[in-house]
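The complex appears here without one of its protein chains, the remainder shown in place.
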Amino acid sequence: MMTVDKRNRVTADTQAKAGILIEALPFLKNFGGKRLVIKVGGELLDNEEASASFAQDLILLKSVGIQIVLLHGGGPQISRAMEKLGKKPEFKNGLRVTDQETMKIMSMVLLGDLNRKLVSLLNVHGPKSVGLSGADGNLFSVEQESPELGFVGKLKNINTDLVIKTLENGYMPVIGSVGVDDQGQAYNINVDLAAGNLAAALGAEKLLVLSNVEGLYETFGDENSLIPEIKAKGLKKMKESGSLTAGMIPKVDGILAALDGGVKRAHILDGRVEHAVLLEIFTPEGIGTMIFRDRSD
Amino acid sequence: MMTVDKRNRVTADTQAKAGILIEALPFLKNFGGKRLVIKVGGELLDNEEASASFAQDLILLKSVGIQIVLLHGGGPQISRAMEKLGKKPEFKNGLRVTDQETMKIMSMVLLGDLNRKLVSLLNVHGPKSVGLSGADGNLFSVEQESPELGFVGKLKNINTDLVIKTLENGYMPVIGSVGVDDQGQAYNINVDLAAGNLAAALGAEKLLVLSNVEGLYETFGDENSLIPEIKAKGLKKMKESGSLTAGMIPKVDGILAALDGGVKRAHILDGRVEHAVLLEIFTPEGIGTMIFRDRSD
Amino acid sequence: MMTVDKRNRVTADTQAKAGILIEALPFLKNFGGKRLVIKVGGELLDNEEASASFAQDLILLKSVGIQIVLLHGGGPQISRAMEKLGKKPEFKNGLRVTDQETMKIMSMVLLGDLNRKLVSLLNVHGPKSVGLSGADGNLFSVEQESPELGFVGKLKNINTDLVIKTLENGYMPVIGSVGVDDQGQAYNINVDLAAGNLAAALGAEKLLVLSNVEGLYETFGDENSLIPEIKAKGLKKMKESGSLTAGMIPKVDGILAALDGGVKRAHILDGRVEHAVLLEIFTPEGIGTMIFRDRSD
Amino acid sequence: MMTVDKRNRVTADTQAKAGILIEALPFLKNFGGKRLVIKVGGELLDNEEASASFAQDLILLKSVGIQIVLLHGGGPQISRAMEKLGKKPEFKNGLRVTDQETMKIMSMVLLGDLNRKLVSLLNVHGPKSVGLSGADGNLFSVEQESPELGFVGKLKNINTDLVIKTLENGYMPVIGSVGVDDQGQAYNINVDLAAGNLAAALGAEKLLVLSNVEGLYETFGDENSLIPEIKAKGLKKMKESGSLTAGMIPKVDGILAALDGGVKRAHILDGRVEHAVLLEIFTPEGIGTMIFRDRSD
Amino acid sequence: MMTVDKRNRVTADTQAKAGILIEALPFLKNFGGKRLVIKVGGELLDNEEASASFAQDLILLKSVGIQIVLLHGGGPQISRAMEKLGKKPEFKNGLRVTDQETMKIMSMVLLGDLNRKLVSLLNVHGPKSVGLSGADGNLFSVEQESPELGFVGKLKNINTDLVIKTLENGYMPVIGSVGVDDQGQAYNINVDLAAGNLAAALGAEKLLVLSNVEGLYETFGDENSLIPEIKAKGLKKMKESGSLTAGMIPKVDGILAALDGGVKRAHILDGRVEHAVLLEIFTPEGIGTMIFRDRSD
Partner (left out) sequence: MMTVDKRNRVTADTQAKAGILIEALPFLKNFGGKRLVIKVGGELLDNEEASASFAQDLILLKSVGIQIVLLHGGGPQISRAMEKLGKKPEFKNGLRVTDQETMKIMSMVLLGDLNRKLVSLLNVHGPKSVGLSGADGNLFSVEQESPELGFVGKLKNINTDLVIKTLENGYMPVIGSVGVDDQGQAYNINVDLAAGNLAAALGAEKLLVLSNVEGLYETFGDENSLIPEIKAKGLKKMKESGSLTAGMIPKVDGILAALDGGVKRAHILDGRVEHAVLLEIFTPEGIGTMIFRDRSD
């Protein structure tokens, strides 16, 4: 078969393009109309370039019919805002003691700053996304974890109605991880667990967890020990054996919640890699670490 | 017709109840399925008791089939947050100069604190409301008013799609008045004008403007000069004649935008009065000042 | 919180109104979209004032989204028409012997006079109701009770399709209690039993039985022995013990049919009390006698 | 082509059946889903045999997808009932003076007796029809014709909503010709005019007027002068020239109202002829007198 | 009851027409909205007169709301086309060896000639039918029967989606019996089996098998032994006893597949009889041989 190269003609290069589009075909077929829950860590939201490429990926995926639900954290930004206001963080058993003022700052940073910015970034080329919090439509109902931690909440119920209607209306929900109790009081909730449980509640096809690490390592610190894929069972063993870093534990807990709840696959991706989401979804190689349920179904 | 008083029996008192319910009937018939846009000033959101009675009213109105869209300001709260951060307000021609940091504080206070709280308050008895901003679904598109004012925005376009779908999905939109330009940059917008224009764009039946004054006075300072009702024409004359107070001017501008855009009636109500909204909608006397279009249609 | 009293201002009195509307809120929430079957005795239809207040109540309840199905009797009116035509009533075991001519008079009075009037009364403020009989859409199919009673029918089947579609089309069905057999012959049926069974077949939330007594008495004749509430079990015992008056027995049979068929609550109300229905539905005290199923579910 | 005659075989006779079914095909195609308004005079309802064959025809037409709306009178039956009650008819200018008692008798006979019987007859083989009056859903709104005639009504408005929904729900509306004013008072209305105007309001394909005459005659009394078809214009001339009998005038007025309102064809049929309706609709010859609009469209 | 005969009047003859239309009523009621699968043998498609009357019948049945699915063979036409191209038929165990070229000829004759003609014939009076093959929407998926027979296919799966949507869209599917394997290769399939299995998959009310015999005979060659009706069980016995002719065996297999799959009745009809289908459906006598399931349900 010939390829031609002059005025408006086909070249080897354009043929390569066709090949890549063709390669993406089975992935498009598999994901069309399916739900994809993505959690992005706050550490990536400071990176404007990564955020822009990330937003572009989401819009592309949405435009080809994938239903995306995005959850974001905001740890570093909250810490900076607290510092600015002269507020000192206090921890008990690794969990942040959240008094009323801390909670207000968290809510303001997550919902009033980061969430609004993400939505605006996604909407530059059209009204595609809507910012939500756990208070909207009582999405994340919580109860207090323990009195000594203050407003740290434990997920009690997920009301998916608003998220599903938002998707059906053609918008992408962008969710800031704040929960509410039955008095309407806001609570600090773990965004990884919220994402994993929401993925299960929505019957999502996949959960993607983006952070600033390449994936899961067998040996922390050894770049060559990146694990390309692992079963849920294996991941549970790693956790029990204590070989996970502190930062990885909540991510793993969220992923296991998703897989236990019926989600087929979860991925830990390096959000600093340009178009990480697009490449994970559309290329056969995949990137980062894939975790899958023990019985493939 | 007899009324009885012992065990489980009807008394004059319960008959009076019936009378009040009966009186509300024609108003219910008129408003069922119609849209009502309500703007509540930030000054009222500090008042917990007023907020609670206000929330109860909105849930009642919603439960009988009225489609409510709520917009809120947050002036005093923004000022307090700025002070806390050692930021000094600057004004030009009565408009607040809004630099990048001021805008971030405004967005955090309006969307991350006040909006979230209002939504939580409304959702205590069930998932009834959803918080939105002008960024969500590109609701309020703006352009810069003038470079010297910084991020002060002029409404360029209202995209009602998300608001209408939110209503159709059975949720009450609660809107924080932040606009976005076509680059996704947030802007400070006038909530009264946003409410008036949105009421017109939604074909609302009524616009209610709640603040901490009883209504419009013929003579400022004279409590006896409260105007029960006035035509749009008369209101325009009052504005031109300079007899309005500075605080009343943006409210009047928003109301005139609504009436010019086809809304039949607007009301200025005292939000400090318990159940002001309920009484305005359901009782024949009405409260505050009613402004209506020149030709009744 | 202040209340004010001059021109267009809020007074203590208007605040009381708000309180009553607020009190009605949880009842509105509970009944919205639910079905309510109401049986009104013929003795009340002669009372123009009671009929007018009753019609007003039904329109109010319908306007707030309650699906009402009304059944009516017409005993006194039928007796008067028979007398006028020189026809003598004959009874066997307390049941009226119904010959062809009696049946024709019953049908004419119930469907051609009372039903038409009730519908007209309800439709004065708009096309809200539709008159039906057991012949329409084969609503009440019957077979002969016993040859010696003539055209006295026993309910064999209830076809709810037409009633449900009438409700879905936004009309209130007003049903005259005439049954038909499979040859199209009209039959005299007991309206209390028809109402109770229809309530069960429609999955109604409540059955209201309106007559000209205050409710159920423990001791007939002792006004102080009105029973505010009683379980179905207790009511069955009362019936078995023979302590019910003759006039109460069919009402009780209809109520027990409804409760056995899944209806949660039934009420015996005094229809002479102005706005009895409205007060029963919208006030916490309730009126008359409430009968509820043994296990609250 | 052969035809065979033994066990289970085709004969010339069964082939003739096929021919007749085939002949009916184009008529079925033309009427499928269309609306047909039929007015049947009270004089035919005394004839049990004619009523049964008429009912069978309507069910057949309905079963093949024609939307039928039936209106009926009841003149002779009303007169008999009045006599029985010792009530004397009084006329002014050919119109019956209708006092309150006369109106009550009319309503009872039309709605409580004749209408119920027609519905029962149609429903013997399944729930196919629903009885309606002008009071149901405010179908026929009237105002008083003149005070000296009492409750004789002039059609002011037709509300087709209920009739259309009844058809869409799969039921045949059977309408007794009683009108109501805006106070809910019943009125005596002309059933021919009601039928003609309703046919126009429903956009009916055809209006059939069944009575006990063969059709329209050029010369009254001359059986050979039956007119097979005539334009609306010609019919108007006949009326103006005074050549119509008194009994024919309201029929002609109703027909002209239908044709002026857009109905294409009307027919005067002899309801005593077995299956007159079926034959008019399904055979090429037609029967009775056809009246059509001046411009065929 | 009189019948009249002059100008536009009813005669005994037109009354007979009414009788036949009335007789057809219960059949119309039974089949409305039901599915009817009809298989017509290729031998009948050469007969222009029979085809025209057959097409007229189908359009009539469709016009009264019966959902018809037509399958056709083309044996004689395929044989003639093969001869023309100098191709000799070869058989093994009664099955035609189908090489690539034979398959191509079959496909061309069935789909390119016969199917197109049938569709055109049905569409002369409006766009009523659509030609389909087993390739369209993967209707008939097959696998190879045995390598030595070449492209003779065994039904593996029936995908009814396209057929159902075609019916729902208001078109009659006309299906040429070609199957495809999972590589898209066309296969020769038995049209009787395809029809029987499709009837079962569609939940058809009836299967009609039209050929050029009167029906099933008890004794082949004895015209008087035509069987009017037989149970599936009896038919199975006949097959096992070897009393069926070779030509009847595939028809019987298809019919048994239908009945085993839930179809209530099947008929073997003589397609040479004018309007055989119409008469079978609409007359009480029926024609040909009816086969029914053992338990009537």
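All chains are identified by letter, namely A, B, C, D and E, in their written order; residue positions are counted from 1 within each chain.
In this text, contacts are C-beta pairs under 8 Å (C-beta built on N, C-alpha and C of every residue); 3 or more make two chains touch, one makes a residue touch a chain.
Model, not experiment: these values are computed from the prediction.
In the whole complex the chain that is left out makes contact with A, E. Of the listed positions E:M82, E:A186 or E:L216, the one in contact with the omitted chain in the full complex is E:A186. Although one chain is not drawn, the whole complex shows that of E:L58, E:M82 or E:V119 it is E:V119 that touches it.
Here one chain is not drawn; of E:F31, E:Y171, E:Y217 or E:F282, the residue touching it is E:Y171. Within the full complex, the residue among E:S79, E:N138 or E:S243 touching the omitted chain is E:N138.
Chain E residues in contact with the hidden partner, per the touch definition given at the top, are 84-85, 104, 107-113, 115-117, 119-121, 123-124, 126-127, 129-133, 135-139, 159, 161-162, 165, 169, 171, 178, 180, 182-186.
The chain not shown here touches chain A at positions 1-4, 6-10, 14-15, 17-18, 20-25, 28-29, 32, 49-50, 53, 56, 59-60, 63-65, 214-215, 223-224, 226, 228, 270, 272-276, 278-279, 282-283, 285-289.
One rule holds in what follows: only the chains that are shown with their structure count from here on.
Counting only contacts among the remaining chains, removing chain D from consideration leaves the groups A, B, C | E. Taking the mean of each chain's C-alpha atoms, the chain closest to the overall C-alpha centroid is C. The interface in B-C, A-B or C-D that matches D-E, meaning over half of the contact pairs are the same by residue number, belongs to B-C. Centroids of chain A and chain B (each the mean of its C-alpha atoms) stand 36 Å apart. Taking each chain's centre as the average of its CA atoms, chain B and chain D sit 57 Å apart. Between the CA-based centres of chain B and chain E the separation comes to 69 Å, rounded to the whole angstrom. Counting partner chains per residue, chain D has no residue touching two or more of them. Because contacts link the chains only in sequence, without closing, their graph is best described as a line.
Chain pairs that touch, as defined above: A-B, B-C, C-D, D-E.
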